[in-house]
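A single protein chain has been omitted from the complex, and every remaining protein chain is retained in its original position.
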């Protein structure tokens, strides 16, 4: 049976759950799950429901609009695969993980294309029958490169763009084209070790734990809303290159788990934070 | 303001959340949080709500009874400290953890008494001004010992009994006096290594991870509903005595975290499992 | 420069490290690392050294034989890729992980062939240009099937055989052909949930943590020397199918990490245990 995900964000007030579930109940829908949260700093109410049945989405939307505060943000989405474009550079491990999951129908997304600023990964991508586009940044300006990227991406009208170890910093202009739609994997436990070569930074600081962070991209370097983080122990015997190698396993799983949450509509973004209903 | 925890378990049917939150809404109560779950094997609906305000509990109970299926189990409890009795033997670490938390008001419980089948821990307990009772099992039958334990425990009418490394197996008779009220910490990752000296068993099996399990006690050895489990890595360099020593840190934290859930009314028991709303 | 791994196991006695390192020193070899351990139950001394230089292995072997007890087991191996054969059935995740690592030269092994008792994974394996052999067990006896498997495996003279979710139990006869050379990934935290469908067993027991175990295969079901274990938290909301799905990420990484240790000659097997120098 069809499943619809309903996401609501609005100022909190008494009786919201009762009223919202009333709309579902009076339309004869099974509610598979409800989750709600009131963010204490802003007093915003968040709710995510999964409803089942022969859903008339316009009718549900009208019903909800009628009982919710005027500023309420309401989205209804059918549970289905998202269209995505992946950007990559030279490292394969995150891309490989996504290609394999996609190949076996485990990604909850259609990979429309992979775009690389280098061509190192073309061979891999082609093995899986996915189009690979090489858009080199050599010899052209940053703006020209991003214009080319933008055009290529837009051909596919993706719902999300995944930076799978894409080693260039996006310009503010490109980021603004895709608000809360770009997901990055950063190879450190943010906010520690922002910027280049975090494993080297970690090694030099002598930390005993390293990590990875999946986050939405905004226009502050490595500072968007965090989706998921994981860590692993290291010790003095490991060079930073060995840390980097070991860290790849963390990176690829953190990214895959974050994308599962994104593609399953489990996440609300509020300011620089995420509310995640797992 | 007063907070009331409402726990409901009943056969699932459409509209339950709408109807239940309706009772709260029409009585003008703020709902701090709701959590619900439908157990798929049994189709039982579980809900835990925290409501705030000048709550007339009888009125709420009547309201809920009116709209819920007849078999519904409904409990309303004011958020307050539980009365508990702790049983211990010779090892101090779990007891110490609970005494310290209790001393600083962090346990969400009143320790009415500690009862030991040995007197090793009397000195520690007395330092914290808690009554300690030594009920030796020497020279008397198992049944006589438990009869004495039972009498002493009953003096305090505790809501929960905590086995903080109490190294005797309770008889079925005693367990039946306190259904879902006895919590034990077992020093293995159950169901691995049931029974005596699990660290020795773990060492001999050559495992690379050891753990601890907090669970409700029923009449199958080390087999009650599991509340919480944690693990730690070990390697070939550790003797079983060293594993036991290292494992104590896991044991005491697992027990403390499990008790937090129990004393905060976060747990439903269904058959041999727990549903936990954290 | 060439690196040689020296592994020694012998009854412990005074001065072993001094004498062994003396052989290296007097032959002018750099010692990159030494690790040693005395197993207390058996009093066996284990040492693993990595030496560098223009190594005359026969000369080193003679030198060591001259100063070690007669029963000493000494192996010298040049750091190089191992030849392996992988057995699989229908599930792809462990195999995918190994194929990707192999494709990018990260496995420290040559995958000579993949053999499946079903043909589900042929398509995947072919994408990476690795030979896949389908040896069905349909309509033939267990012994006949293993005979065919054995013949095929032996064509490649592999140093190790990896069971990447191979869902058949090997006969004692086949296991004996490859002592300490077969590595299996079991989808539970052994010794919990031995045998079939451990995720279902875990679900029914209501555990809060599930795991995976990589181990050498011997002739006791799921009972060989454990190499590596990892776990993940689960809760009441997950069906056993969801646990199985989530558990795959643990399984594939545990297997990959165990194989890294195996292929890098980091492991000694002693009885039913492993001594691992990481």
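A, B and C are the chain letters, set down in written order, and residue numbers restart from 1 in every chain.
The rule we apply is simple: a residue touches a chain if its C-beta (ideal position, glycine included) is under 8 Å from a C-beta of that chain, and two chains touch if they have at least 3 such contacts.
This structure is a prediction, so every number in the text was calculated from the model and none was measured.
Which of C:21, C:110 or C:237 touches the hidden chain is settled by the complete complex: it is C:21. Of the candidate positions B:61, B:74, B:169 or B:253, contact with the unshown chain belongs to B:253. Residues touching the missing chain, restricted to chain A, are 37, 39-40, 189-193, 205-209, 211, 225-231, 235-237, 239, 272-276 (touch as defined at the top). For chain C, the list of residues touching the undisplayed chain reads 14-15, 17-18, 21-22, 24-25, 28, 30-31, 33-34, 36. Contact residues of chain B toward the unshown chain are 92-93, 96, 100, 103-104, 124, 127-128, 249, 253, 256-257.
Please note the rule applied: only the chains that are shown with their structure count from here on.
In this structure chain B contacts its sequence twin chain C using mostly the same residue numbers, the overlap exceeding half. Separating the centre of chain A from that of chain C, both taken as means of CA atoms, is a distance of 36 Å.
Separation between the centroids of chain B and chain C, computed from CA atoms only, is 41 Å. With touch defined as above, chain C holds no residue shared between interfaces to two or more other chains.
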